[in-house]
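Dropping a structure here in structure tokens format, bear with me for questions.
The complex appears here without one of its protein chains, the remainder shown in place.
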Amino acid sequence: MIDFSYTAWILLLPIFLFIVIGLLGNRFKPIVSGIVGTSGLFIIWLLSLVTAYKYFFVLEKAADGSFLKFMAFNMRWLNLTDKLHIDMGVLLDPISVMMLIVITTVSLMVHLYSIGYMHGEKGFSRFFALLSLFSFSMLGLVVATNIFQMYVFWELVGVSSYLLIGFYYTKDSAVAASKKAFIVTRFADLGFLIGILMLSYVTGTFDFITLTGPDSPALTSGQGVWFLGLSTMTWSMIFVFMGGAGKSAMFPLHIWLPDAMEGPTPVSALIHAATMVVAGVYLVARLFPIYVFSAPVALDIVMWVGAFSSIFAAIIACTQYDIKRVLAYSTISQIGLMMFGLGVSGYGGHEGLGYMASMFHLFTHAFFKALLFLGAGAIIHAVHSNYMNDMGGLHKNLPITHATFLIACLAIAGVPPLAGFFSKDEILAAGSERSLLLYWVEMIVSGLTAFYMFRLYFSIFWGKKQEYHQTPHEAPKTMTIPLMILALGALLAGLIPFSNFVTSDRLPFVSHLDMGIAIPAVLVGLTGIVVAAFFYLKETDIPDKVFKALGSFSQAAFHKFYIDELYLFITKKIIFNYISRPVAWFDRHIVDGAMNGLAYITNETSDRIKKLQSGQLQQYALVFISGALLLVLLFVYLWTS
Amino acid sequence: MFEGIPLHWFLILGTIMFFVGIYGFLTRKNLITILMSIELILNSVNINFVAFNKFLYPDHLEGMFFTVFIIAVAAAETSIAIAIIINIYRRLVDIDVDKMNKMKY
Partner (left out) sequence: MTTNQLMFIIFSAIIIIFSVMTVTSRRILRAATYLLFVLVATAGLYFLLQFNFLAAIQLTIYVGGIVVLIIFSILLTSHIGDRLEAPGWKKIVPAILVATFGAVITLITVLQFDFPTKAITGSERTDIREIAKSLVSTEKFGYSLPFEVISILLLAAMVGAIILAKKRED
């Protein structure tokens, strides 16, 4: 058995970096913070790589050939009672090790990229400090040994996300977006917390290894019908999924993610594309055995929500003009796909194909979506606009960005042999075994994905020639190098035989490409690309015509199906009017009234009695002497026992 | 020398003197007359002390010493009070106690 306890440093280093940069960052030149943060993260990245190598290749496996799932490090943090204690530690199993790689790689790239992108910004050190805080929270989340540790880091992730979205805190829209993100995810986390409490109440443990092990208390307890015909366990898992859906921006809690694009672009790449938003997927994957065996209804909900979110967001993505928003909706769509993959999956072996595919897609998606965001950042950096209407014909000005962006687009569109092809194909394969309807829905989603990505690509790099105030120029090396590295990842990540490493029961199996699914999927993707090329390669009026032909549907899609308006309606019109107003009235008139009344009475009384204090010595003396005499009378004559 | 005088006579005298002093304290306006009322009160107490000493504990001198000390304290008090009164008079050109309510509230 190899000693893995050094993995605690993967957690401790980023928080150390956060403290150092946060406290001392302003003492030095801003670039020092960048270098310290990036090199610190480089060390963490190396540690993660070593851990992954040792875990997958050196560490001996269990008797049945599966990967071990064990605590590399554990510490009792809050010792409430003998039974109830909250631990902090590092749990190693295939998905947490995979997430370590994903997070540290993307985070390292983003750190490097940010040195160039954020150059000269006010708050450069603060930015790096917050990136470190985020890395800490996210790493803590994925290696959590128990569900409560996960919750703690989950909230920390929410906080750092809030701080980073609101990085430009002088901008009203950024402040509003950060508040929105925080409140929406917080609301969802309420569900998560309820879920945790129910789950731990029923099973009597927080521990992941116990919960997901073969003799988990979750399998036997809480199975009785509790509410609306569903068992306690099912409800608790639904609540837990609510938290996951909030963080992962699943319909209908997705509204914060597009607004979160107000943050700096590297942040969007790191948090809102590659790492934090997949926390929900990770959460479901972490508790997957419970979902499969104890709460299949909850798993169905995961499937439906995932499928609906993916098609819903894909349609919206086709109509948006802000390139970061297109990417945001694309992210929602892709995460929906991952959720769908988990939802259709069974447990063990080939049954667990969906699980494996989902994790695989999470892995590949992190690369190409981070790449897309960073590319978008480079483009915005060059053009100083977020809107694709302001762009066009950039392929000559930005050759490296162009090439890497194209790779990412091809990868997400599922063109073989790039990363997205393999993972998406596996998800579709898993879906086809479960539900034919949803299989075709996802097929359409992959077509739409190809379409909107290439719509983006063509409008930015080809299309009409645009007049620019100053000729856009390629970004500096610190920005292009991460782009190239991530492009390499997007090219090659799909070739990893993922089913050898990450599976639902940790037993490797061999997965094959199912040509019956791969070929139609590729064809659909290519169709999307061709249609996009047809629409946007040259400047034409076809898109407008199509847009008009679809009438109210496209209008609705353009307005994001009025979900934001619906929320506003519910909150402003219904909650404010019928709940908040009466509560506020009660607070102002009854609660405050009681307080004011007390103050008023005190004031009045004192006004009355302060005249007693006349400053007239003889009056005081009179009162004093009469009082003394009365006391004498009382104690000497009246109160004689 | 005092045979035939009951203790109660002294006490009655002290009581009357005391409450005459109280009356003066409550009605007089001039600060100096109030001071004089206080002297009356102190004096009545002195008479009581001395009488008690002589009639109840003729072997000791506590009552007498108390009186001595009270006289000393009265002297100190009077000197301070008169210093204060003179100060007030300098400021207000009046020593009417009714007008001395600047420090209320």
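In order of appearance the chains are A and B, and numbering begins at 1 in each one.
Operating definition for what follows: a residue touches a chain if its C-beta (ideal position, glycine included) is under 8 Å from a C-beta of that chain, and two chains touch if they have at least 3 such contacts.
Just so it is clear, the structure is predicted and the values come from calculations on it, not from any experiment.
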| item | value |
| --- | --- |
| Absent-chain interface as seen on subunit B, which is shown | 1-5, 7-13, 15-24, 26-30, 32-33, 35-37, 39-40, 43, 46-47, 50-51, 54-58, 60-62, 64-65, 67-69, 71-80, 82-87, 89, 95 |
| Subunit A, residues in touch with the chain not shown (by the definition above) | 618, 622, 625-626, 629, 632-633, 636 |
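Everything that follows uses one rule, which is that only the chains that are shown with their structure count from here on.
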| item | value |
| --- | --- |
| For the subunit B and subunit A complex, residues of the former touching the latter | 22, 25-27, 97-98, 100-105 |
| Complex interface listing, subunit A residues touching subunit B | 610, 613-618, 621-622, 625 |
